[in-house]
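Note that one protein chain is taken out, while the other chains of the complex remain in position.
Should a chain be cited, it is by its letter among A and B, assigned in written order, with residues numbered from 1 in that chain.
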Amino acid sequence: MGTEAAATRALEPALMRARGLGKRYLQRTPFSQQSFAIAALVNVDFEIAPGCLTALVGESGSGKSTLASCLAMMEKPDSGEIWFEGNEISHWSKRKLAPLRPKIQLVFQDSAGALDPRFSAAQIIEEPLEIQRRESRQTLRARARELMEEVGLSPDWANRSPLQLSGGQRQRLAIARAIALKPSLLILDESLSGLDLSTQAQILNLLLDLKAARSLTVLLISHDLSLVGQVADFVAVMHQGRIVESGSTRQVLGSAQHPQTGKLLASVRVLEAAFQTARAGGRG
Amino acid sequence: MPSTCASALLRVRGLTVSYDARDQQPAPALRQVDLEIAPGEIVGILGESGSGKSTLALSILGLLPESAQVEGSIFLQGENLSSLAEARWAAVRGARIAMIFQEPGLALSPVMRAGDQIGEVIRAHRSQGSQQRKQEVQSALKDAGIADVERIYRAYPHQLSGGELHRVAIAQALVCRPALVIADEPTRSLDVTMQSEIQNALLDINRKYGSALLFITHNPALLAGFADRVLVMYAGRIVEAGPVAQMYRRPLHPYTRALLQLVPEPVMHSGHISGFARRERLAAIPGSLTRFDPLGLGCAFEPRCSARTANCRIESPEEVAPEPDRRVSCFNYGN
Partner (left out) sequence: MMPSMTSGVKSPIRYLERRAIHAVLLLIGASLLSFLFSSLAPGSFFDEMKLNPQISPETVAALRAQYGLDQPLPVRYVRWVKSVLRGEWGYSFAYNQPVRSLLMVRARNTLLLTTLAMALAWLIAVPIGVWIASRRGRWDDQLASASTSLLLSVPELVLALGLLYLVIRTHALPVGGMVSTGFDRLGSWEKIRDLAAHLIVPVTTLVLASLPILIRHVRASMMEVLQAPFIQAARGHGIGRSRLLFGYALPAAANPLISLFGLSVAGLLSGSLLVEVITGWPGLGPLLLEACFSRDIYVVIGVVMASTMFMILGSLLADVMLVVADPRVRTDHA
């Protein structure tokens, strides 16, 4: 399904647009010539409106992470186009893409895996700054501390290793590193999964604050529709490599067309179930 | 709370656990925990990371590290588990109390087939011919909701999807018909679509075999329509306990209330969800569990509490039972 619905919102052009994206992975078993092709993306049309929070939801294996990788220029699609800032970038070389990379940042789910435990928190934030700019050690450290405060980490923890931080704190650190280079698009790939509800709420609030303060565009990828449904402006639903439904949150949730969206909605657990006493004992 | 203590399946009294933190004072992970589970009951433990819920689960199974200091008592069907020698514990674990660990993919050996690993649990507790054992394993897999039993039986963990791994873990837990199954955040790494299925599988076991279930989670919504009673944990203490419907309708402890507010509020339309209440900011609980001082005198939740008063910082609230079947530890409960 196309994204014509988003066009109603966008008098401004979309920040990023994908057309007809396709990507397949080949897997091989050892000792044989047999290979399996897995269609990760099939004819994906997707738009990200600037300054908004867009949610990409779907079950595991629906292709959300692959789409995120392609948008973040970490992988090249096999077919289709990607437009960013008026340029079609899907076949650009690494060198041409280099100046664009600071503008699109990706935060992963497993921050413990993504952050090098040998470095301190401040060093992790400084790293991208160091690579992109040449500034003195003190300036870098001061910037790192500012960023830590901005994401809600105490600057006193500048010398702590990621291993000494809780899951939520590590995600904040990953976000701090991601926004260090002032990106225009922040992609979070299941970054809230596995966190406590209370931590999820805090990180979502942080993202909302950052979005407002820095005019940041946020793409939130999750399998949990109820989580993103509270804050997203636009929602796209993925299933088996395709975008099966997309539009404003109110449209997609309120008048869901595709059965997959219905399935995701039906699996949301509500507190009200506690009050339905079908039998003694309180179980519904 | 079930009235006759004599019929309780599991009874925990005054359980206090501290881990040895080398040069520092031992940090208490559990403090004076009392709980009871009746046979066949489904009890939910609600708490954030760091609240001590996993320590509680490990204590009931005697799986704490040797350096942990344990006080208090644990009774299973009247038998005192706290004084059991390690050799006797093996007869309890997996057979009378079984645990479903948080990440089943990590809780299974990567070089053994799934069916064999379930079979090992049987082997550890009964002697039996291998044919009969295989049949029991297959029936356990069916009970856990697996349709393609043969394939799963012969598969290695890395060949199974997340949902299949969870069901294998469930099959492992039920194969010896334990009286109590402890499920430690069994749905944390799963898609929401799988969560209901796994919970339904657990409900099936409860109905079919009468196993009591201790379900540990951080999400109150998962206990709705599932648990009979809920115990809310914070910083190693049980701060509120009661039947789920009453507690969710009218939470007494400020922490319980705050947790319930975190659950996204659905907008319903003819019985279906058609959206979620839009928020400019989510109702997050400020601060975090990790900042509290374990040796402080006051209520552990006080720094984050919206209903705190002056005495909350200097005195720790005792447990009171304002209504039958409900307990709460708060000076300002219900406010």
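We adopt the following convention: a contact is a pair of C-beta atoms (placed from the backbone, for glycine too) under 8 Å apart; a residue touches a chain by one contact, two chains touch by 3 or more.
Here the structure is a predicted model, which is why all the values come from computation and not from measurement.
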### Query
Looking at B:90, B:203, B:267 or B:283, which makes contact with the chain not pictured?
B:90
## Note on the structure
Touch with the missing chain holds, among B:101, B:234 or B:301, for B:101
## Note on the structure
Touching the hidden chain, out of B:109, B:132 or B:311, is B:109
### Summary
Of B:18, B:172 or B:199, the residue that touches the missing chain is B:172
### Task
Spell out, residue by residue, where the missing chain touches chain B.
61, 63, 89-95, 98-99, 101, 103, 106-113, 117, 120-121, 124-125, 156, 158-161, 172
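FYI, only the chains that are shown with their structure count from here on.
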### Interchain centroid distance [CA atoms averaged], chain A/chain B, Å
30
### Task
Name, in rising order, each residue of chain B that touches chain A in their complex.
42, 48-50, 161-162, 188-189, 191-193, 195-196, 203, 218-228, 243-245, 248-249, 258-260, 262-264, 266, 269, 272-285, 288, 290
### Task
State the interface residues of chain A toward chain B in the complex, per the touch definition above.
59-60, 166-168, 193-194, 196-199, 201-202, 204-205, 208, 223-227, 229-231, 249-250, 253-255, 263-277, 281-284
